[in-house]
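A single protein chain has been omitted; all remaining protein chains appear in their positions.
For chain A:
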Amino acid sequence: MRRNVLPGLRLSLGVTLLYVGLIVVLPLAALVFKAASLGPEDYWRIVSSSRALASYRVTVLCALGATLFNLFFGLGLAWVLTRYRFPGWRLVDAMVDLPFALPTAVAGIALTALFTTNGWFGSVLADLGIKVAYTPLGIMIAMCFTSLPFIVRTVQPVLEDLDPALEEAAQSLGGSDWTIFRTIILPLLTPAILAGLSLSFARSLGEFGAIIFIAGNQPMSTEITALLVFIRLEEYDYQAAAAISSVLLFTAFLMLALTNWMQSRALRYTVRN
């Protein structure tokens, strides 16, 4: 055991614990406390009401759809950005972060303007009989936008660090590109992909700003859980808001645990000296 000579433990740890305690832990504890004070029967009645269940359903299904789309699009983006050089690739690489940098409300009104029936894309899609704005499809597109960078940014560094010798060995044994991708590259990327998927899914479950403009917000069909919480607040139904928020909070904790577990798995394959 080596003796630590550095100063500042008390100050820095004190500031850290105080800040985390006041800013992060206290509010969440207050929320859990409020939800717990309801009693099991009332709590269950609120969180399992048909309107709440419908909101979970649309939120989870849209988040799954958006995550699945981003799996392919994000993987494709990461691949193209690491393997190919073409005019403007740096610009594309930088623009991948736009969904993180652009405020969600701005993204929300921009996507709505694009996809309403008289918007750039909405008018074309309407001719094909596809309605996007004010339907679950719109919710999914908003989720796709806000969670796009996660998979790209978790897969990209692993893909960059991939040892070319592995591919060369497989090539010299006569493997086709597709076979090598499927049997050599994809398994190496899988931990990073899973970590990116769980981050992307978690973000989609909690997203609010980008969705409410495009969603239509009809109870039972296009009302996401975060919005239901907001509506309960506006009705001054604080108990219901606390109970439904606690469901979102526990889901977030579950996703956080899952993500940490997957990231530590992902690191097993990427950490080098």
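Here is the rule we use: a residue touches a chain if its C-beta (ideal position, glycine included) is under 8 Å from a C-beta of that chain, and two chains touch if they have at least 3 such contacts; residues count from 1.
Keep this in mind: contacts and distances are computed from a predicted model.
Student: Please identify the absent chain by the protein name in its UniProt record; candidates are "Sulfate ABC transporter permease subunit CysW", "Cbb3-type cytochrome c oxidase subunit I", "Lipid-transfer protein" or "RNA polymerase sigma24 factor".
Tutor: Going by its UniProt entry, the chain not pictured is "Sulfate ABC transporter permease subunit CysW".
Student: Can you tell me which of A:T135, A:T222 or A:T259 touches the chain that was removed from the display?
Tutor: Checking the options A:T135, A:T222 or A:T259, the one contacting the hidden chain is A:T259.
Student: Hey, which of A:V47, A:L71 or A:L114 is the one touching the hidden chain?
Tutor: Residue touching the chain left out of view: A:L114.
Student: Kindly note down the residues of chain A that lie in touch with the hidden chain.
Tutor: Residues of chain A in contact with the hidden chain: 4-9, 11-13, 15-17, 19-20, 23-28, 30-31, 33-34, 73, 76-77, 79-80, 83-84, 86, 90, 92, 94-107, 109-111, 113-114, 119-121, 141, 144-145, 148, 154, 157, 164, 167-168, 171, 176-178, 180-181, 185, 195, 202-203, 205-209, 213, 226-227, 229-230, 233, 238, 241-242, 245, 248-249, 252-253, 255-256, 259-260, 263-264, 266-267, 270-273.
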